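Below: the structure, in structure tokens.
Of the protein chains in this complex, all but one are displayed in their positions.
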Amino acid sequence: MDLARVVGTVVSVVKDPQLVGIKLLLIRPVDPQGQFTGSAMIALDAIGAGPGETVFYVTGKEASFAFLPEHVPADVSVVAIVDHVDESTDARGKRRQT
Amino acid sequence: MDLARVVGTVVSVVKDPQLVGIKLLLIRPVDPQGQFTGSAMIALDAIGAGPGETVFYVTGKEASFAFLPEHVPADVSVVAIVDHVDESTDARGKRRQT
Amino acid sequence: MDLARVVGTVVSVVKDPQLVGIKLLLIRPVDPQGQFTGSAMIALDAIGAGPGETVFYVTGKEASFAFLPEHVPADVSVVAIVDHVDESTDARGKRRQT
Amino acid sequence: MDLARVVGTVVSVVKDPQLVGIKLLLIRPVDPQGQFTGSAMIALDAIGAGPGETVFYVTGKEASFAFLPEHVPADVSVVAIVDHVDESTDARGKRRQT
Partner (left out) sequence: MDLARVVGTVVSVVKDPQLVGIKLLLIRPVDPQGQFTGSAMIALDAIGAGPGETVFYVTGKEASFAFLPEHVPADVSVVAIVDHVDESTDARGKRRQT
């Protein structure tokens, strides 16, 4: 799973019936320091997140697991709001022999 | 899920029996401003989209969920026509400390 | 799904029992104009395609759907021979405001 | 599966109910020599790994297999702590005709 910030919402009238009633978020991946690292994508909201919040999202078929027993045709879902990330001291690039 | 614009259609006579009767679209990913961001790919049409429309698509196994109970051998499906995208003010690259 | 051209075949004696009897193709992705866009990969043949033909292929678990009820351990399958692709006029990079 | 080193942990209060009680790790991919090769990502801990350990992780739906029969909405799980990697002599780039 990757970190992202919610940066908007998406409005769609004509859509797959299983997507009806699910909030669509526009999210952008961020690194643990909150800086954008990738392009915006559309995600289903499984937990009630909103613009400005840092979240993490799941991709692939497992994105639809948050909506079981429905088999929602979706490949990105926001599944948690992140309170904080604890990085250990060697997390940002210092080499360590294993 | 990512945004795309429908840019054409694909004609195939010899194909997997489960693909018979499903419209094949040629789509190209776009960003929220409508600019192309990637190469064209083939997608199944689950909702009746046509050339020129902005849509979003699902990839992976979940692309076939739009056609359940059939297990269609497909990995990209158009599942919604996008009416508009609301971006919050910090969506395009301004850094924000989380 | 992406377009590809069949560029060869692969011979394997020692393989997973579920792959026995399935033709293995060497394919290379192409764009709608028939130009190679990626490296060669190995694909299962679900429809009887041969070298020189333009096809489209499915990746991921859904690649195995073409062989259900067997759960074939495969992640690329050729599922259709392409007759032609109709591109709309704005398909190759002209920006269009949505 | 790819090698990674555990570089931190992630705290989340609001999350999908199926993620409750599962430890969230921050991991970064490494090569067989222990040097970082990619960005940090969030992974579920299936085996009790901790910061500083070299592990390997599974991505995609199969990441949730470690938590069956629950269908956890997750796409990265740490499934093994690596004791050592034995590379054969031609592993780092020497060409060998097949």
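Note that the chains are named A, B, C and D in the order they appear, and that numbering of residues resets to 1 at the start of each chain.
Please note the rule applied: a residue touches a chain if its C-beta (ideal position, glycine included) is under 8 Å from a C-beta of that chain, and two chains touch if they have at least 3 such contacts.
Computed from a predicted structure; not experimentally measured.
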item	value
Contact set of subunit C toward the excluded chain (per top definition)	5-16, 18-19, 26, 28, 30, 33-36, 39-43, 51-52, 54, 60-61, 63-64, 71-76, 82
Sites on subunit D contacted by the missing partner chain, in the whole complex	1-3, 31-32, 37, 46-49, 56, 58-63, 65-66, 68, 77, 79-88, 90-91, 93, 95-98
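To be clear about the criterion, only the chains that are shown with their structure count from here on.
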item	value
Subunit B and subunit A - chains in contact with each	none
Angle of the C-alpha superposing rotation, subunit A to subunit C, to the nearest 5 degrees	145
Separation of subunit C from subunit D, taking each centre as the mean of its C-alpha atoms, in whole Å	30
Distance between chain centroids, defined by C-alpha means - subunit B, subunit C (Å)	19
Interface hub residues of subunit A, defined as touching at least two other chains	60-61, 63, 82
All pairs of touching chains, each written as two labels joined by a dash	A-B, A-D, B-C
